[in-house]
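In what follows, a single structure is set out as structure tokens and then discussed.
Removed: one protein chain of the complex. Kept in place: all other protein chains.
Then we have chain A:
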Amino acid sequence: MLEIKNLHVKLEEEDKQILKGVDLKIGAGEVHAIMGPNGSGKSTMSYVLSGRDGYEVTEGEATLDGVDLLEMEPEERAAAGLFLAFQYPVEIPGVGNMTFLRTAVNAQRKARGEEEYSAGEFLKIVREKAKTLKIDADMLKRPVNVGFSGGEKKRNEILQMAMLEPKMCILDETDSGLDVDAMKLVSDGVNALRDEGRSFLVITHYQRLLDHIKPDVVHIMANGRIIKSGGPELALEVENNGYADLLAEVQ
């Protein structure tokens, strides 16, 4: 599915190296989690994979099912099946949430040579998926993320994911700013999408999310590299002892 080899990334504007040789391989149907101290490069990796401007790949590669991601425009990566749930979903005044969802879904269907949904068909599918995420009709009508609470924004991200049905989902600190109930709701939404053909990369600071979304593999990222990988027990170790021991180990 997703394969990252020796990825080196610096900021375009300054001479600052953020990723210093990341290697990561996620197979179909697997759930991987990445934890790590602030500033270790976790979010940067998600941005680089989804094609945000402002970063320069100086070395290495990233492929999705063998196709080079880094050469593609962000919308091409999305059509290829990559999805990033944003840590800070963007507010877009004046664009209705429903219009946004339909535009996105149909753009991807078109790019893949599939038939676009009619307004009626689309409405039916959205309503069904929105219901399980407890997203009401009002939230679908309002402008994208405008006036949404933190929890509503994150639920809206998961709704987009559910509608777009990507094969590789990256969740960037989707649990930040969520209360216990909202975290459960979001996790249920994610778990409902787990499937042998779909993989997840979950970036988080807290073990709690991983109680809900059970990972197959946990990676620890520090200083632009993955310094340790293991099973779910690695997340528990971090929760109990922090990163100091792990960092000391590699130095």
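Criterion: a contact is a pair of C-beta atoms (placed from the backbone, for glycine too) under 8 Å apart; a residue touches a chain by one contact, two chains touch by 3 or more; residues count from 1.
Following the convention adopted for this analysis, contacts and distances are computed from a predicted model.
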{"item": "Identity of the absent chain, which is to be given by its UniProt protein name, from \"Phosphate transport system permease protein PstA\", \"SufD family Fe-S cluster assembly protein\", \"Oxidoreductase\" or \"ABC transporter ATP-binding protein\"", "value": "\"SufD family Fe-S cluster assembly protein\""}
{"item": "Contact partner of the left-out chain, one of A:Val67, A:Ala111 or A:Ala137", "value": "A:Ala111"}
{"item": "Sole residue of A:Val90, A:Ala119 or A:Val180 that reaches the chain not shown, by the stated touch rule", "value": "A:Val90"}
{"item": "Residues of chain A (touch criterion as defined above) contacting the omitted chain", "value": "50-53, 73-75, 77-79, 83-84, 86, 89-95, 100, 103-105, 107-108, 111, 143, 160, 164"}
